[in-house]
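Sending over a structure as C-alpha cells; questions will come in a sec.
A single protein chain has been omitted; all remaining protein chains appear in their positions.
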Amino acid sequence: MKLESKSPEGPLAEKWTKHKFNLKLVNPANKRKYEIIVVGTGLAGASAAASLGELGYNVKAFCFQDSPRRAHSIAAQGGINAAKNYQNDGDSIYRLFYDTIKGGDYRAREANVHRLAEVSVNIIDQCVAQGVPFAREYGGLLANRSFGGAQVSRTFYARGQTGQQLLLGAYSALNRQIANGKVKMYNRTEMLDVVVVDGKARGIVTRDLITGKIEAHSAHAVLLCTGGYGNVFYLSTNAKGSNVTAAWRAHKKGALFANPCFTQIHPTCIPVSGDHQSKLTLMSESLRNDGRVWVPKVAVKGLKAKDARSIAEADRDYFLERKYPSFGNLVPRDVASRNGKMMCDEGRGVGATGLAVFLDFADAIKRDGRDVISAKYGNLFDMYKQITGDDPYEMPMMIFPAVHYTMGGLWVDYNLMTSVPGLYALGEANFSDHGANRLGASALMQGLADGYFVIPYTIGDYLAGIGWNDKVSTDHPVFKETIEAVNSRVQKLLSIKGKKTVDEFHRELGLTLWEYCGMSRNDAGLRIAKKKIQELRTEFWQNVDVVGSANELNMELEKAGRVADFLELGELMVDDALDRKESCGCHFREESQTTDGEALRIDNDYAYSSAWEYKGENQPEELHKEELKFENVKLTQRSYK
Amino acid sequence: MKITLKVWRQKSKDAKGEFKTYQHDHVSSDMSFLEMMDVLNTQLIKKGEEPIHFDHDCREGICGMCSMYINGQPHGPLQTTTCQLHMRTFKDGETITVEPWRAQAFPVIKDLVVDRSAFDRIQQAGGYVSVNTGGVPDANVIPIPKKIADEAFDAAACIGCGACVAACKNASAMLFVSAKVSQFALLPQGHAERKERVEKMVEQMDSEGFGSCTNTRACEAECPKAISVANIARMNREYFSAMVSSYEVKVGGGE
Partner (left out) sequence: MKWLIDLFSSTLGRKVLMALTGLFLILFLAVHLAGNLQLLKHDGGRAFNVYAEFMSTNPLIQVISKGNFFFILLHAGVSLGLTIRNRNARGGVGYAVISGKSSIWSSRNMGILGTVILVFIVIHLKDFWAQMHWGGIETVMYDGKEYRDLSKLVAYWFHVGWYVALYCFCMIAIGFHLWHGFISAFQTLGLNHPKYNPLIHFVGKAFAIVVPALFAWIPLAMYFNI
C-alpha cells in the first residue's frame, strides 16, 4: 500500500486555495441524490452534518448519547485559537501555523497545519453568527487571552465553557437541518462496524442501544467523527462513553491507524482518591500561573494536604522551579507531567496514594491577597473543594497528570479521507494536525475546521468522482455478512459468562498502558506491556462476565464491546511506541535523552507519521511510513532550561 | 460509610417498576454518587444480577446526561449535577431514595434512564439562528455590550439535563425553553427570527406535554447551572409581544 498524502504542490499559503479550485464539484441538483453518514455529533460531526445538510446532501447522523448535545467536545474548557490578530500583537496565519507545527514537535504535515490556521478565522465568524456567546470587552468587541504559553493573545473563549458553547452552536445548526429534513438523527445508536464493498466504504452497521436491534445503513460516503481513544487508559479526562470502536472497526476494515502512541497527558488533574475512581477531572492549566508545584525533599508517607504546612520551607522541593529556572512552574504540559510523575516514582508523592504533588497558592495569596486569587480561580477552587473536600485557600491542592487527548487516530490524506475510499475521519478521530503534541485551544479549532470548512469541499471531489448512482443497497451480501458478524460478536460476548467484570479488564489494561506506554516509556517496559495486553485479551474472551441480554438497553454489553476494541488498540499503541525510539512531543522515550535528562528528538530517523495496517486476527500489523517534509520551517529542539 | 439505597427498578418502558432496597457497605466518603453506584453495580454483577442502569457520560458536570432524583431533589441535596455530588454530603447509615426524572414527556426507558428527546425536538423547533456555513460577516462587525453578552451566556450555560422539569411540581420545561429563547433574544444575531422562534418553541413545548409554570422557582433553586427564572419572565414577554405583533407562522421546524 502506498500512502498518498495528496498534499497540494505550490507555495504553502496557496495550497488550500489552489486545492479547492482543483476539487471536482457536485452539481447542485444532484446533491440531494447523495447520502452521507456521519458518526458522532461532537464539534466535527455536528458541524459536518449541518454543513453537508445545508449544501443539500441527505445526511444520516448517529450518536450513542441520548442527544447530540452530549458529545464530549462539550467538556473542553479553555478556548479556541484563531489567527484573527484582533489584539494587534503580531499574530498571523503563518504564526499560528508555525506555533502549531512547532508545538506538535514537527510530526505533522505542513499543508494540513497551514490550512487549519487559514480556516481558523472563518470558524470564529461562523460561531459568532450562530449566536455563540464568546467573552467580550466592555466596548462590545471580542476578548482574547493568551493560552498554553502562546506569545500572542489569539484564544477566544466563553468563560471556562468554550467547548460547550461551540458545541451548542454546532448542535443548533444541526437541529436546523434536522427540522429541515436534511439530516436524520439517530440518538442512542452505536456504530459497530463499517461496510466496505469492493474497496469502498458503503455504509455502517449500528445497534439501537434501547432495543438492541442491529441495523444496516448504506450511503455514498461515511464520516467518522468519533473522537479520541484516551479512555484506553481507563482513567482519563474523557467521558465514560468515549471509545475507539468506530475508528477501530474502520481500521480492521482497511483504514490505516496513525501514530497511536501519541497521547497527551495533562499535568493538572485532580488525583485518584481510591480504587472506585471512575474518571479524572481536569483543572485548568492556568492554575500554574500562580500555584507553585512541590513535594517534600524527603519522602513523607501519606502526607495529607492539611498537614502540608508542617513541612518547613527548607524541606520542600519546588522541583519545576529548581530544574527549569527560566520557565519554572510554567513549563509545557509534557514536562510538568513527566516531572510530577517522576517525583511520585521516587516515592516523594503526597496524599494517601502517594500519587500526587502539591500545587500551592499560599505565596500567591500572601502576595496578591485572597480576593485577587479568588477572582482569578474562584470557580476552580470551588470545584476542587466540591470534589475533594479540601479547601485550596487553606491548604495546597493536590494534582496529578491524566490522559487528556490523543493526537493519533485514523490516517487521513489532505482531503481527510482514510485509506479506504469513501471513508473519512474528522476531528480527534484522525491524526492529521497536531503531530506529537497538541497545543492548548487547538482541539476545538481542528474539530470545527474539519467539519465546517474542509469536508464540505473535499467530499464533493469523491462524490462527483463516483457519481450518485454508484450506491450499494443494504440487501448486498456484504451488508448481510457484516450484520451477521456484528450479531455473532454480541452473542459471543454475552455467552462467555466468566468471572471478571468488563471494568476489571478495562482497569487492568489502563494501568498497564499508563505504567509502560504513558508519558515515559522504554523498550523493556513496552515489551512487558505487549505481553500483558495479549494475555489480558485472551483472558477477556474466556472470562468476561456480561450480564443481561442483547435485546434491551444493556450498558454492560456496550462497555464490553468497547473494551474488547481497546484491548486490541492497546497492543498497537505499544507496537507504535516500540517503533518510535525517539522522545518526541508528549512522550519521553528513556533511551532518547540529552545528557541532562531532557527529551531528545531524532529527526533523521523518525520524521515520519506511522500508519499501521491491519493484517488479520493476531497477525502483526504492517507499518507504513509517511515521510514528513518540512519546506517552510526549520526543525529545532525545545529547551526550557 | 454504610448506606441503604432504595432504587427504582424498571425493566423497560412498558414494564411495571418498583423500588428495590440495597444495602451498600463499601462506600467511601470521597466517592462521587455515580462511583458509589458503580461499586454497587459491580457487586450486583458479581451476584449475577443486572446492574442498575443510569445515564452518565462526562462525569464533570457539563454534558447534562446524569439524571437522578435523590432524596426528593433532582441531582440530590446540592445544587450541582449528580456526577459532582460526593458521598461526604450524606450521613453514615443514611437511607437514600433514588428515582428517575418523572414527567409525562420524559418516559422511563429503564431503571433510572429516561428519554429526554422532547428537549431536542423543542430545540429543533427554533433554537437556532438560521445561518449557513460560510458567507457570514466578520466576528467583530456587530459589537455586543459586555453586559448583554454576559447575560446571554448565563442563559446559554444550560446543560439540558432536565433537572428543572424534574424539580417542578408541574413538570414544566419553562426554564429550559426560556434559557434558549433568552440567549437569542438578547443577542443581536437572534433578532431576525425572534418572534417566530419563541412562538414555535412554546408551541412545541406545549405539545410535548410539559406542565405550565406556576412560578414556584424550584427550577432555579435546583438548576445545576443556576439559570435564573428571569429568563422565564423574558420568554413570557417575548411570547406575548410576538403573538400580538407577528405574522401568523406555521408551527413546526423548517426555514
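All chains are identified by letter, namely A and B, in their written order; residue positions are counted from 1 within each chain.
We take it that a contact is a pair of C-beta atoms (placed from the backbone, for glycine too) under 8 Å apart; a residue touches a chain by one contact, two chains touch by 3 or more.
Not measured: the values here are computed from a predicted model.
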Legend entry - Per the touch definition above, residue among B:103, B:125 or B:227 touching the missing chain: B:103
Inset, instruction - Using the definition of touch stated at the top, determine which of B:53, B:110 or B:234 touches the missing chain. - result: B:234
Legend entry - Interface with the unshown chain - residue positions in chain B: 6, 17, 19, 69, 71-73, 77, 97, 99, 102-107, 167, 169-172, 202-203, 205-206, 209-218, 221-222, 229-230, 232-240, 243-244, 248
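To be clear about the criterion, only the chains that are shown with their structure count from here on.
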Inset, instruction - Starting from the mean Cα coordinates of chain A and chain B, work out the distance between those two points in Å. - result: 27
Legend entry - Complex contact set, residues of chain B against chain A: 11-12, 28-32, 34-36, 38-39, 42, 45-46, 48-51, 53, 55-60, 62-65, 78, 80, 84, 86, 88, 109-110, 113, 115-117, 119-120, 123-125, 127-134, 136-140, 142-146, 149-150, 152-153, 156-157, 159-160, 183-184, 187, 189-190, 252-255
Legend entry - Footprint of chain B on chain A - complex, ascending: 47, 50-51, 54, 65-70, 72, 74-75, 84, 86, 122, 124-131, 133-142, 158-159, 161, 164-165, 168, 171-173, 175-176, 178-181, 185, 187, 210, 237, 239-241, 273-274, 276-279, 281-282, 383, 386-389, 452-453, 456, 501, 503, 545, 547-548, 552-553, 555-556
